[in-house]
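Only one protein chain is missing from this complex, and each of the others stays in its spot.
Our next item is chain A:
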Amino acid sequence: MHLYNLTLQPPTAAAQAIVGNFSGARTQEIIISHGTRLELLRPDVQTGKLSTVIASDVFGSIRSLAAFRLTGSTKDYAIVGSDSGRIIILDYDPKSSSFVKLHQETFGKSGARRIVPGQYLATDPKGRSVMISAVEKAKLVYILNRDAAANLTISSPLEAHKNNAIIHHIVGLDVGFENPLFAALEVDYSESDQDPTGEAFNNAEKMLTYYELDLGLNHVVRKWSESTDPRANLLVQVPGGQVASTDRFDGPSGVLVCCEDHIIYRHMDRRQHRVPIPRRQHPLEDRQRGVIIVTAVMHKMKGAFFFLLQSEDGDLFKVTIDHEEDEVKALKIKYFDTVPVASSLCILKSGFLFVASEFGNHYLYQFQKLGDDDNEPEFSSTSYPGTGMANPTLALPHAHFRPRPLDNLALADETESLDPIIDSKVMNLLPNSDTPQIFTACGRGARSSFRTLRHGLDVEESVSSELPGIPNAVWTTKRREDDEFDTYIILSFVNGTLVLSIGETIEEVQDTGILSSAPTLAVQQIGADALLQVHPQGIRHILADHRVNQWSAPQGKTIVTATTNKRQVVVALSSAELVYFELDLDGQLNEYQDRKAMGSTITALSIAEVPEGRQRTPYLAVGCEDQTVRIVSLDPESTLETISLQALTAPPSTICIADMLDASINKTQPTMFVNIGLQNGVLLRTVLDPINGQLTDTRTRFLGNRPVRLVRVQIQGNPAILALSSRSWLNYTHQNLMHFTPLIFDNLDYAWSFSAELSPEGLIGIAGSVLRIFQIPKLGMKLKQDSIPLSLTPRRFISHPKNRHFYLIEGDHRVLGDEAANKRLQVMMQAGQHVDQEMLDLPPEIFGRPKAAAGNWASAIRIIDPVEGRTVSTITLDNNEAAFSLAFVPFAARNNELHLVVGTAQDTLLSPRSCTSGFLRTYRFTEDGVGLELLHKTETDDVPLAVLGFQGRLVAGVGKALRIYEIGKKKLLRKAENKTFSTAIVSLNTQGSRIIVGDMQESIHFAVYKAPENRLLIFADDTQPRWIAAVTMVDYNTVAASDRFGNIFVNRLDAKVSDQVDDDPTGAGILHEKGILMGAPHKTNMLCHFHVGDLVTSIHKVSLVAGGREVLLYTGIHGTIGILVPFVSKEDVDFISTLEQHMRTEQGSLVGRDHLSWRGYYVPVKAVVDGDLCETYARLPGSKQSAIAGELDRTVGEVLKKLEQLRVTASGF
């Protein structure tokens, strides 16, 4: 087996985000690290919308990111710390729209190691140096400067190591133009490692240490080190330094040390200030639990600065510092607003706050005010004794605030993110769909959602109106060349034409000069201010003063089809003749003296738009009934001479020539594409060589089961093609590459561009007798998402085999269930304590739920109707039980009646895994599966993490034991057991009497149930330990699985062993066979292995296109959706692997990670080709493309075609 890995939806989780002027222009941009991918976003200041400028895979794991600007420069660079053992400085080049690696300095081994820097980055605010640090010991300082040619230079590293020190955070201090200073939060473990009494551990101090880079001596010294709060976790830079012109200080300099429950202002030899982090006074809160700050941002304005700190509940606090010169007078904190918990906050100068959520959608907020004059209580260090530091070891009294809806911020934009995908299913459930949908359970806590993903572009409809009849075509046109918007909508019916004018309202008009008594074949705004109508009997050239010049078709002949542009008109007569007209310089339409006989009925014609600054387009494409397309010259030298011919497999129904940019073919100039739609629903796309008129590089695609119709339209100012068949598709250029995506919209019969004041970039279409005007809001999105809110983190879901409902279990750790919460409230009320109802009523999807101690769970079973998109019912679990697994079981003892078995556990603790009791809850379906009736609960001794229906019984993985249960009257009855699994069973799959068991740490075991002897036996396992995350059976002997470290692999059992086991009726043979390597007697072979870079949470074997091959689709926790496509031939394998090898040398990773070692992170990559890398071939410069193609003995077109074909045939994407 050889697989081809393709990412359909790249990860959307934001591990970190930074803001800066990366393009060097005045606008600020945001760079997000998606873990293995960098994306540059540009917010539109006017509309407050975010748009992606570029996104690129880095083929490495990004651990830290920092923006950096040289002194006096206007452009920011991005510094990247990754697992490559290298520091990388990236520059965004707006010309080529790509990240350029400026510097790559190696300092250590690759991998996320303890003492190899890359985990933390800190930059000097004046842009002179950067510190990169490891989690332990190692810190390196690089000096950055510019050379004579103003290029960025980087020095060799200076060490600031400290042995035996664990580093929590580092930050660059703002010291103006004095020597750069970095602060680090460190803990020394050498003493606690030596002290058996544990006293040293208890007394271990967390040190705030300053490292000074002496620019004169080129040397780093430890300048100052003092202990701070032992629960400090984060440092924030405080502005400082003097303005050169005045003597005023920008700020006091120093750092904010964010600790559990406190914020401390700290600077060398200065007074400390401490304030408490305000808390919510929730009746159910755990008062012992501290609050920490998870992310912070500092913002400088003219002469002032403030901080926004976010707590782990999502509350934003505004922190300000009162200072006189460089002396801090007071540190103040107040509640600001509540937004989703972020991994990074970015404040833009234009007054926006970007919240890169740690889970779920990302948000852009606009500042309404800065919370300056409101009634929110403010806590100042001056109101505590000794500015809060009278007794640093004692906590300050709790400060409280009341959370409230957004006041200072207003939501401006939302970016959809699937992160985290916890479980998924791929099925075709929606009506009128020929491709399957991906159903995903995403998100966490009260912001979780169940999303339906459909392949296609989202369409926003603005007008839908019924027409008197069924038109067969629609056009819009301007009146004059320089009009901004369209004036008329022209509808052609079988026996007439209707003209509507676009104004405040859309209404019918008569006096346009357009013939209304005949159908129309084409409408064109021609010349400077004239209109042209082609109808079966002739052509009407309507001048600005409403005079009409007519050309009539010869006696007994009619016009069958026509094509037009601003200066040229070609019509085809029923006698298979072509007539050519061209506009002369006086605005007169002149017929070319000769007509050309084609010999076969003409079915389609097309000419391109007139190129800028030219008189005419030189080529005409003619499609004939005899299954050919001919390119005919329109050049004055050789007018109407046939240049080239292309044979087709069916008669063409439509042709469309369009000049579109596709960087994989030509980086700078649009390419002229001839798109040919056939009667049988196939679309051919060929490239027309502008020099010799030859057609090359033909690509085919099946669109649907109706004859294709093609329309040239404008999408966001660029030419695009709408292809209409039984589905509508859009072919457009996005980020310089060509995309071909279906529209999620009703079938259209005809369509055209539509531009009016309200909808400047719309489209108009007809579907039956309905006229519809619509827009395509987000180009580049390949999956449309529809979501249903969930109330708790989803865990797993399954699809009912008959009623098509989904049964989903959800649960949250450290959250009180409804029952437990009510009980606690009742106790409080009985004790006469005040219960703040307002706090209890806060919507959890915005404010979250109060955190409870470990071991508390809220959990529920939810029934979802995916077609209607709603929750049908919810069953909440009581007794602090949490659901971990579920399965449908047709119990043979109950006439194969389908039951739902849910594995739950009470008072579960995760580490070490324990519970007071596990349960198997057996439910009967009521009301056709809309309701559930609990039959009984069966106690188990451990958490049942996996359950499955098996031969009319239940097989359950309960901790280390695999058991088979039969249904009984009051309980499930244990029938067989095997307790030899090593850690815990997390997944079960079955086929026949074989059970595939996934162990939490020990990979996959093949077990078999021998009914005659009632034995459960393990007969094969893996040679490697694997922390299994998801498993699926590829066939009877083969499994595909993923582990927690981002690997995906395929294991296969020897067919001989498989037969031997199946032939053994009692299993005695297996029982007495000798184990190998302290495990089962047989071992599986690893066939394929690949490091995805995202933790794969589910794998499915599905076919994504109707009649297409089956592929392995996987989802990742960071929102990745990818596929593994099996290669069909050895030639393909050789070809693509060779291409991959070349790409590895040509296209280095942006973070400097060696591609082969990245894809073979834990185990060498085996028999899997990285399609994402191969597809970057399209972005290579032309010379490199042809060099690689030459090595492969192909042309560039052939290589690109092969890559596209692999993607399209496997996924349709």
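The working rule: a contact is a pair of C-beta atoms (placed from the backbone, for glycine too) under 8 Å apart; a residue touches a chain by one contact, two chains touch by 3 or more; residues count from 1.
FYI, contacts and distances are computed from a predicted model.
The chain that is not shown carries the UniProt protein name "Splicing factor subunit", picked from "Mesoderm induction early response protein 1", "Aladin seven-bladed propeller domain-containing protein", "Cu-binding protein" or "Splicing factor subunit". Taking the complete complex into account, A:115 is the one of A:25, A:100 or A:115 that touches the chain left out.
Only one residue from A:738, A:1117 or A:1169 touches the chain missing from this view: A:1117.
Here the missing chain is touched by one residue of A:17, A:422, A:875 or A:900, and it is A:422.
When the missing chain is restored to the complex, the residue among A:105, A:286 or A:312 that touches it is A:312. Of the listed residues A:5, A:253 or A:295, the one in contact with the hidden chain in the full complex is A:295. The missing chain, though absent from the display, is touched by one residue of A:28, A:61 or A:1115; that residue is A:61. Touch with the hidden chain on the side of chain A covers residues 13, 15, 35, 61-63, 83, 112-115, 118-119, 135-137, 163-164, 166, 168, 187, 189, 192-198, 201, 204, 231, 233, 292-295, 312, 341, 343, 358-359, 419-420, 422, 444-445, 793, 812-815, 851, 854, 910, 1044-1046, 1093-1095, 1116-1118.
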